[in-house]
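All protein chains of the complex are present and in place, except for one that has been dropped.
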Amino acid sequence: MEMIIGILLVFMIIGSIICLETKDLLSAIIAIVPVGYFSGIIFLLLGAPDIAITQMVVEVLSLIILIRATIRRDLTTIEEERDFFGLITTFAFIFVFFIFGIEAMKNLPSFGTPSFTLNPSSPSNRYLLNGLKETGAANVVSAIILDYRGYDTLGEATILFTSILGALAILRVYARKRSKNE
Amino acid sequence: MNEEKGMSLIVKTVTRWLKGFIFLFGAYIVVFGHLSPGGGFPGGVVFAATFILLTLAFGREYALKKIGKILASELDSLGAILFLLIATLGIYFGGIFFSNFIEKNHPTGNFNLFSAGIIPLCQISIGIKVGASLFMIFIILAVIRVVFEDGKGKLITTEKKDKK
Partner (left out) sequence: MIYYLCFVLFLIGLYGVCCKKNVVKIILGLWVMEYSVNLFLILLGYRKNGIAPILKKGEDIVEFSQKAVDPLPQALVLTSIVIGLGVLALMVTVAIRLYQRYGTFDITEMKKLKG
């Protein structure tokens, strides 16, 4: 199981490097798709089916949105020059970040024993044992997002609403300019 | 212009057959959210995918006739208001915001469709909201014509849809 997940993660890393380095805009957008697709397969292997469904469909929708909104007839390739000073500074920073991250991850429990098994009074134990009795739902994840942690769902609905409002407000200025000039 | 009318005949025929099934699958994921994997969020995204498929296959006029921009934004607000209404009714019946006030120990027992209190109702309202929101994003970004000025002060319209 670990080996399969490791191999898929290596494919994701290769895909993301190709995505960020290629010169063709359409190839860059298409190269982001294996990252999302293998991520969805890993979710399925890890025992999270609702998230696998969500991830697959969201990834297809994001591909459609990116292609429809950024590919134009007159802009298909990217010409850029390298800025060496910025590149070296960024690599140094990323290297330092990497070292700190490795040190921090040594304190995590090993892969396969989540922290709620080591601590019997954690909330996940309570949700698993009392989920059916207190809420009546067989799907414990649904019981969590709508009964135990309903405020988070309310916040999510608000964020989605606000982001649509923001997108509409940014693009609406054009219509008013057009009607003012005609 | 051929690309105004959508895609080829094969795509249009297959879409015409399949759109009902895809919509039904999205509704199944939403309504059975408390018994099998799924819930409001994946089901809402599948709803939006149905309408986006219609837009891509038939062209923008057909899809905007079926579910226009104003209807999508009204459904979005309707989903949000329904969710808040169910949560506020929790205060009236149960004393706390968001309390699960419908009777949980139903005579027909657990593992049925009509169990789990307010959870299926909330799932349906979230499904409507997420579906309408994502369809509105798609319409705003990829279908609406945009006007801008060039350097000399003249107005140019640009088509947002450039298929290769």
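For reference, chains read A and B in written order, and residue numbers begin at 1 within each chain.
Here, a contact is a pair of C-beta atoms (placed from the backbone, for glycine too) under 8 Å apart; a residue touches a chain by one contact, two chains touch by 3 or more.
These figures come from a predicted structure and were not determined experimentally.
Shown as candidates are B:V45, B:A72, B:A87 or B:A132; the residue that touches the absent chain is B:V45. Residues of chain B that touch the chain left out of the display are 36-37, 39, 41, 44-45, 111, 130, 133-134, 137, 140-141, 146, 148, 158. Interface with the hidden chain, as seen from chain A, comprises residues 1-2, 5-6, 9-10, 12-13, 16-17, 19-20, 25, 28-29, 32, 35-36, 39, 42-43, 46-51, 54-55, 58, 61-62, 65-66, 69-70, 75, 78, 80, 83, 86-87, 90-91, 93-94, 97-98, 101-102, 105, 108, 111-117, 123-125, 127-129, 131-132, 138-141, 144-145, 149, 152-153, 156, 159-160, 163-164, 166-167, 170-171.
As a convention for this text, only the chains that are shown with their structure count from here on.
Interface of chain B with chain A (complex): residues 29, 33-39, 41-42, 45-46, 48-49, 52, 56, 76, 79-80, 83-84, 87, 98, 100, 104-106, 110-111, 115-119, 122-123, 126, 129-130, 133-134, 136-138, 140-142, 144, 146-149, 155, 160-162, 164. Across the interface of their complex, chain B is touched by residues 26, 49-50, 53-54, 57-58, 60-61, 64-65, 68-69, 71-73, 132, 134-139, 141-143, 145-147, 150-151, 153-154, 157, 160-161, 164, 167-168, 171, 174-175, 177-178, 181-182 of chain A.
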